[in-house]
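As you look at this complex, bear in mind that one protein chain is not there, while each of the others sits in place.
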């Protein structure tokens, strides 16, 4: 097996706390074993456009605690379907491969989510490119790994938001709703909800009834707890699949208050439950800022594991956390298969045991 | 002058970090000089409904770091215009005064914002009630005082949000917009914007042009700073007074994305400036949670000052911070007169000096 | 199997973030299945002294985010060797058991560390008491479980401290040393060190040479990194077992600056390495304050699992985290057997791979 001398690194998809920690770890571990690391800027778009940057020990000094990515990122720009003009796309993947070859890059480490994994896998299949993936998403919805980095930071931020809303809910005897990310999977809502002591947690995995939420609020009022907290994932849906908004508009289109599920839910609870209700949408605050200790450690481990895989000449794999160890799983087994929370998940059961309402 | 033996305390208006610190300070300072403090629950509504709670040293133990108010609050329920049925109101102020008298309460300390100040002043005028006010608003828009408690916490939270958005803006080469509170006055936007290094700060006090914002973004791009951060107060308005939404909807009502000024601005900047733009609405996160050191100290001082005023028998006044001392100003001079940022404010000038764009 | 109706709960040993979260979870899960929970105050001492408190849903409302324990704790007061006078002890364990019986307590949940586990096990052996343990220690040094709650919070606090020290080290071109807890096991030092980007991590498990630390500092200086950060567990020791202080005092007893390993190390590095060096001892700051999301979730799961064990009538076991599930391990297998970091631990290897010096 020929020893690899130069590796390229790129970050793809949405911002995620810990990206810099992975980059730093790859560069430091690479340095220690004679591997040169080249940075590709702005995700797969930069690979097509030939945007490079050096990554020496000096370049990664001090970036461990910083959010974002020094390489830049984008959640567009698929080389196999690349925007070349307005509404016009072309396959520029060959150009991307040529760019790698001209720099002498023998392996490519992709730090990204599901979209990036799929592109990486296509490069592997079509060009036999030596790719290694590091799973990145604040949503924790990648299969094959127990945790993605960025998730712990996201739930920490959401929990702090719940702590703040708690004091206001209690002072005002209100229902406070926090809408968090999670279009298809409710990991953030579930974990943040338990950590923040939410009374209701609404997930894409469990269709909910507004009446269940209101019943929970009333049950608490009967126990002299005059306020309630709900966390709702942006992808949560009513039973039957009807959007919440339909319940609201009836006959009075001028009363439509558009917005995401959180705001719709707030309006419905306020009107049907006759209790003052407010919604906050956490939005981008979940994905920026300094990573938690947990995420910095996990990201560091992932980076070292990626370099180890390069040294072992094992490609086409994604680094994954399994039973507290970093293992390698084939990218093709995980790409394109988002991981939902199983309905018998331990934490869902624990939450139900302490009385959390899931709206069902 | 007859020495007062029993004082009532209530908190009114929106939640605000530091309310508990004021309550604790009043109870502790009162205890030390033989004053009994009775708590009225849920603001002026509780005064009408005769909801009382004792406030001993034990009751206020450990509440200093906690957000919210142990007394509960509400931003409705004016005794002079009290909701008695759906859409029906009555003047129940006499009942409120009777309730105070029956408990032997000789003076009332009102911790609240402009709405509470006006009610307190009406009690003073109509019933000669001995009232003392402590200025509370995260918006810092009360006249007569340099600072209200809660404001420092609000700008700290907004600054942390900006720090988070900063990393994402930089990684994605985006414009990130943060909408903060401030319907009539832009204190939070101004201070948070400077603390968070915003490139544009849009205030109710300074009507703005979208073209100014876009020019600032472009100016930065020419300096190789591919991202920008804007803070916008919810009450900011375009020059000419036209709402931003008007610029967006033209001819295509189905493209309306309703929402506050922040989301409207984001859409306008993205479409007219052709740069990816995202908005986050901070909302209730600004008013909950543990107060900062600054606010805890200020709140503690206000509470002591209120007790001192009771001891001095000086009523009808609001505690105010002036040149680092707590002074007393007549409530009638401040009630109903929200304080905007003067256009020659030192911080606006300093911000302009370092290149911040105010949209004008 | 007779269904248990009343359970007692106590917290023992040093303060630990998440204690309240476990208590809340036990009470809430107990309530839901008809179990009455009685609180014993101040650890095993309160069991001897018959100090009880009720634990209703109301009592545990709002305690999830709070550090400390509403039950009080102590790290003395073993009922089998109870202080009855100055330097005089007696076995009062029978009295403790009587106290439990008189209240109708059929099972005892002990939330504590190794000391508490041993006492619990002694009650089980001598009185056949139905005990269940929840593993608590910020040090993470209990066997049988992958994580104790409180540990994630401790490393988060230590990491934040390292982030602060980092800026000062860099500005002053200094070596900054942080001494963290860990008398026998270095889990906090290892994890906080990796999360905080420490250059040297000194553990009880790996005896160190001062020359190794100084060499690391010099290696960094040659790479133009004029500062270094070291984390040292309080139980770290020099190779050969000689205390650091011995190297310092020779011939000049008046120059002795006593103190823990951190201060001794600082003095040695400064004198032998001729580089300005400062030490901070984190101390009690590691064990107070609001728990992280991770710890709140883990603590909640432990509490539910303890109630489940009560319902299942399975006693003499400690709840443990194993491969992301909560399992039951016999207390006798874990009590009295502190868990060190194995030398081939994944994180030690990852840290070595990115160049961290362990002093060996």
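For reference, chains read A, B and C in written order, and residue numbers begin at 1 within each chain.
Assume contacts are C-beta pairs under 8 Å (C-beta built on N, C-alpha and C of every residue); 3 or more make two chains touch, one makes a residue touch a chain.
Given the structure is predicted, the values throughout are model-derived calculations rather than measurements.
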For the full complex, can you list every visible chain touched by the one that's not shown? B, C
Can you tell me which of B:307, B:320 or B:334 touches the chain that was removed from the display? B:307
Per the definition of touch given earlier, which of C:207, C:289 or C:338 contacts the omitted chain? C:289
Options B:97, B:142, B:155 or B:206, residue touching the unrepresented chain: B:155
Taking the full complex into account, what residues of chain B touch the chain not shown? 24-25, 28-29, 31-32, 57-58, 61-62, 64-65, 146, 152, 155-156, 159, 163, 166, 170, 191-192, 194-197, 223-225, 290, 292-294, 296-297, 300-301, 303-305, 307-308, 323-326, 346-347, 349-351, 353-355
Residue ranges of chain C at the interface with the undisplayed chain: 11, 14-15, 19, 42, 66-69, 72-75, 157, 160-161, 163-168, 170-173, 176, 257-259, 278-281, 283-285, 287-289
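The rule is short, and it goes like this: only the chains that are shown with their structure count from here on.
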Classify the chain contact graph as line, ring, star, complete or other. line
Copy pair chain A, chain C: interface residue numbering same or different (half cut): same
By Cα-centroid distance to the whole-protein Cα centroid, the innermost chain is A
Between chain A and chain C, what distance separates the C-alpha centroids? Give it in angstrom. 31
Note: chain C residues in touch with at least two other chains are none
